[in-house]
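With one protein chain withheld, the remaining protein chains of the complex are depicted in position.
Labels run A and B following the written order; every chain starts at residue 1.
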Amino acid sequence: MKRAIATLRSLTTGIAVICFGFMVVAVMVQVLGRYVLPIKVGNAVETAAFAQVWLACIGAGLALRHGAVFAVDALPARLSLRSARLVSVLIAAGSLLFLAVLIYGGVLLTRQGASQSSPTLLLPMWIVFSAVPVGMSFMALEVVLRVVENWAAPFSPVYEKEDVA
Amino acid sequence: MTSLGGLALLLLAGGVPIFFVLGLTALAAVIYADLPLVLIAHRFYTGLNNFTLMAIPFFILAGLLMDAGGLSRRIVDFSIALIGWVTGSLLMVAIVAATALAAMSGSGSADTAAVSAVLQPELRRRGYNVDFAAALIACSGTLAQIIPPSLMLVLIGVVNNLSIGALFLAGILPGLLVLPGLFAIAFRHASKGGPQYRASQPFSLRLLFSSFVSAMPAFGMAVVIMGGILGGVFTPTEAAGSAVVYALLVGLFVYRELTWDRLVKAMVKASAFTSGILILVAGATTFNWLIADAGVPELIKQWFVVNVGSFWTFLLIVNLLLMALGMVMESLAILLLLSPILLPIAVSYGIDPVHFSVIMVFNCAIGMVTPPLGGAVFVAATIAQRPFLSVVRHVVQPWAWMTFVLLVVSFLPVITLILPRLAGYLD
Partner (left out) sequence: DTTLRFAHFSVEDDPNHRAAVALSEMVAAATGNDVTVKIAPNSQLGGEVDVVEGILLGTIDMAPPSAAVLANWVPEMNVLNMPFVFRDWDHYSTVLNGPIFDELSAAAAPKGIRLLGFMTSGPRHIMTKSPVNSISDLVGQKIRTVQNPVHVATFNAFGANATAIAYPEVYGSLQSGVVDGADAANTNYFTQKFYEVAPNWAQVSWLFYTNPIVISERVFQKLDADVQAALLEAGRKVGMDQQNDWRASDDKLLEVLQENGVTVTRPDPAPFRVAAQKIYDEFMTTDEQKQMLSLITN
């Protein structure tokens, strides 16, 4: 079980990083296509934005682990252990409810995307839309794991936590 | 509407992550308005599929690569050589370094973190008041959001279809105006402090020169970003992508500090923060769609038209409102939720949208050091290994000064508009 989770985490992190790298390369190709390369590239834009959709969705679980899904937990951090556990379960339940709605809608979106092609490259759009149900399912798993892994101290500060904005 | 706001505040206070607060509130609104549930996933996707938004991941990654590749450290070293000889030198260094970094970094917390990490050990060694220094660094760090490039300026531009280039230029002068006050506050603190604030290294032209040469490749980053945009080489999004490549090349081949291990760590961390911010943007997009569909912006606009005559009053109300929200809300969320509502109203009062955007971003940047929820102070306190509360006490003076500058900028549009006008972005 632990091993399956570790593998899944590495896999999703890997996909996120690859999407990120692809975005950088695609945008650079676009710039170079305008000035240096003898080829005419007008298409990098679309795939880069699609990679961004995948990065955001598949990286959501990673974000949760790194404390990049910001919350205001000054109040619950003062609770007793019993109440803190209860609150952490309630928060997870609410989060899962919303993720369920995203996954459900994402499936409908993906199904609709089977008959839609992308504006520039005419790719089938389900490839992009499926990022929503896939990524949000993984995030749902991380929501559950967070409660389990922090059971001893649900609102202890994560020292890596860092508000980047 | 009011009950939705109540629900959101309740969830927020209960420690629910902001992304889920937005989501659950949107869900309640969808159910209340009897709209299809699929709407939520669809708007969420739409919020992410946006090319201009890509500047955000790129600026985040570029900032982390600057840190991992030794670019940030050289800028701090140069600042020490430049101003390390005056009273309270390390405090002045913090301000100068934060400002120089602000011209390359789009993120206030990243800026704060970079300066704190390099200066904190030295501050402690020399016996400075670490809490005051942390507060000052946090305030200087927020300049990264006002001085371009800036994630917040990108965001407000994306959400409201404004030229990012014009917004970037508009942020420069208001950001620089903050400096003299910060210097004065730091100087006053240092003069009242003990002898440790005066034990400083002598000024050396040779050191200044050598540290400048060493930092030159790092400063090149600012040339790439703003020079590239203004010189017509690329769009702001492309400039952000180029900043990543530039930081990568300098870290790998010039400073040779960027190892494979550090690169991977930076990529993973950047992915995590990017995703955290993008899903927040997408959640807010969903929420904004519902607000627009319910005609709320129009109602608020009507209220202002009926009750607020002059645009001076309007500006004052907006500043007070944002300041109050800045205490309890996350800065990005404020920008995402309120700018589409407030901007059209500002325009109807004859306020330039670029000017108004800078006011909002300035306000939200201040919000990052406004307690109780002050992200930048949290970062600075964490790196200084000091309790949040003892640091935040010292925020008052710089905070008051920034608020004063904000008011001056609000009522003198020329400060924001002159540079974009000179560059031809506005008429």
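Note that a contact is a pair of C-beta atoms (placed from the backbone, for glycine too) under 8 Å apart; a residue touches a chain by one contact, two chains touch by 3 or more.
Bear in mind the structure is a predicted one, so any value in this text is a computation, not a measurement.
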Which displayed chains the unshown chain touches: A, B
Absent-chain contact - pick from B:F20, B:F234 or B:F378: B:F234
Hidden partner chain, touching residue among B:T87, B:S163 or B:S390: B:S163
Subunit A, residues in touch with the chain not shown (by the definition above): 30, 34, 40, 42-46, 108-109, 112, 115-122, 125
Missing-partner contacts on subunit B, residue numbers: 35-36, 38-39, 42-43, 46, 51-52, 157-158, 161-166, 229-237, 289, 292-293, 423-425, 427
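One rule holds in what follows: only the chains that are shown with their structure count from here on.
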Centroid distance [mean C-alpha coordinates] between subunit B and subunit A, Å: 23
Complex interface listing, subunit B residues touching subunit A: 11-20, 23-24, 27, 37-42, 44-45, 48-51, 53-54, 57-58, 60-61, 107-110, 113, 145, 151-152, 233-234, 237-238, 241-242, 244-245, 264, 267-280, 282, 328, 330-332, 368, 372-373, 375-376, 378-379, 382
Of all residues in subunit A, those that touch subunit B in their complex: 13, 16-17, 20-21, 23-24, 27-28, 30-31, 35, 45, 48-50, 52-53, 55-60, 62-66, 68-77, 87, 90-91, 94-95, 97-98, 101-106, 108-109, 128-129, 131-132, 155, 159, 161-165
